[in-house]
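Up next is chain A:
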Amino acid sequence: MKAVRVGMGILILCLLSIQSIASAEDVAFRLNFKPAAPHVVYYLAKERGWFQEVGINLQITPGTGSTDSVKLTAAGQFDLAEAAASSLIVGRTQEIPVKAAAMIYQQSPTMLMVLESSGIKTLKDLIGKRVGVRYQGAVFPEYVALLKKNGIDRSQLKEIQIGIGETPLFVGQVDALSNYVQEAPRFEKQFGKKLNILLFTDYGVNFYATAIITSESTAQKKPEMIKKFLSTVARTWKYVETHQEEAVNALVKVFPEMEKEALVTELKIFMPLMRNEVTDKNGWGYMVKERWETDINFFLEQEVIKKKVDAEACYSNAFIAR
Partner candidate 1 sequence: MPDRTEYISIRDISVQFPAADGPILALENVSIEIYKEEFFSIIGPSGCGKSTLLNLIGGILRPSSGEILFPGNSSDPFIKRGKVSYVFQEPVLLPWRTLLENVLLPLEVLGLSTSDCHQRARDLIRLVGLEEFESAYPKALSGGMKQRACIARALVFDPSTLLMDEPFGALDEITRTTMNLELQKIWLQTRKTVLFITHSIQEAVFLSDRIGVMSPRPGYLKTVVEIDLPRPRSIDTISSPEFAAYMATVRGHLHGTAGVK
Partner candidate 2 sequence: MMNPPLRQKSFARAILEYGPAILITICIIIFWEVSIDLFRIPSFLLPKPSAVAVQFISMWKIVLPHMWVTLFEAAMGLILAGAISIILAVGIVHFKLVERTVYPYAVATKVIPIIAVAPLLTIWFGFGIAPKIVTAILVSYFPILVNTVKGLQSADRQMVRLMRSLFATKYQIFTKISVKYSLPYVFAGFRISSTLAVIGAIVGEFVGADRGLGFFLVIAQSELDVRKMFVGVALCALLGLFLFLLVVALERYFLFWHESAETSEEMI
């Protein structure tokens, strides 16, 4: 009698564990901002069930900036999130336990945009002009690096603190402000004015930008999940290379108010920024210690951060698919 009972118990336990292995786990994922072209990959893969196939039930939440992503991920509200590397570094100085699992941009998309009508063509033309800065933004340290690298002192420009939005440029309150290069065509259309782009990488500044981050505890407890997530994303990006319209459609299906044409243009500009020799060799999202160190050292030098952060603690390539 006792043996039968024990046997039944074991059987039930086995069945239950099989059940939990077979069903998908919920994964909470946060975008860095409102949905845009760089996010098509998640929505496409979700629509096609590619996440489901690997046992991930993905919940995508639009975001409100990198600092929030860092905090919320550390607090356990999200398993994975998009956040700028600079925010991650700043977070680590505050002992916030997050790390990057993959680097989305291998080439920094950051740019300063100016109105074509202003006649500003190069960085040096900005001397004496008004630049809109967001001290709280992820881009600010990059901007400082940009000026330094090109021999321009910050006092030579007039810095004006602005909030979110690009309107100050288009109503003439500032002469230049920063954003990501793939968004420029959308602004040109929205405000009806042509823009000149000053791309940071053209001027020798290439900071690590948006990454996929996770908390240290999630990295410890769910490494397989992260691996599967990243491999699915890498796979889907490959697919998107030849199926761009399809990818855009997947996004527009969820957010019908978005404009297809603009998204396709944005996607075309954005996609090449994810590739370089490092990723070709090691896989999408692969990170390199030297680049983390360069960025951290620069932040320290410019007193964007007050204490040094260990580069190796900031990231891990352990989850990248080859």
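Structural remarks
The criterion applied here is as follows: contacts are C-beta pairs under 8 Å (C-beta built on N, C-alpha and C of every residue); 3 or more make two chains touch, one makes a residue touch a chain; residues count from 1.
These made the cut because all candidates are chains of the complex that A comes from, given by their letters.
As the structure is a prediction and not an experimental result, all values here were calculated from the model.
Applying the touch definition to chain A and the options 1 or 2 in this complex singles out candidate 2. Those residues of chain A that touch candidate 2 in the complex are listed here as 67, 70-71, 74-75, 87, 90-91, 93-97, 135-137, 140, 160-165, 167-168, 171, 173.
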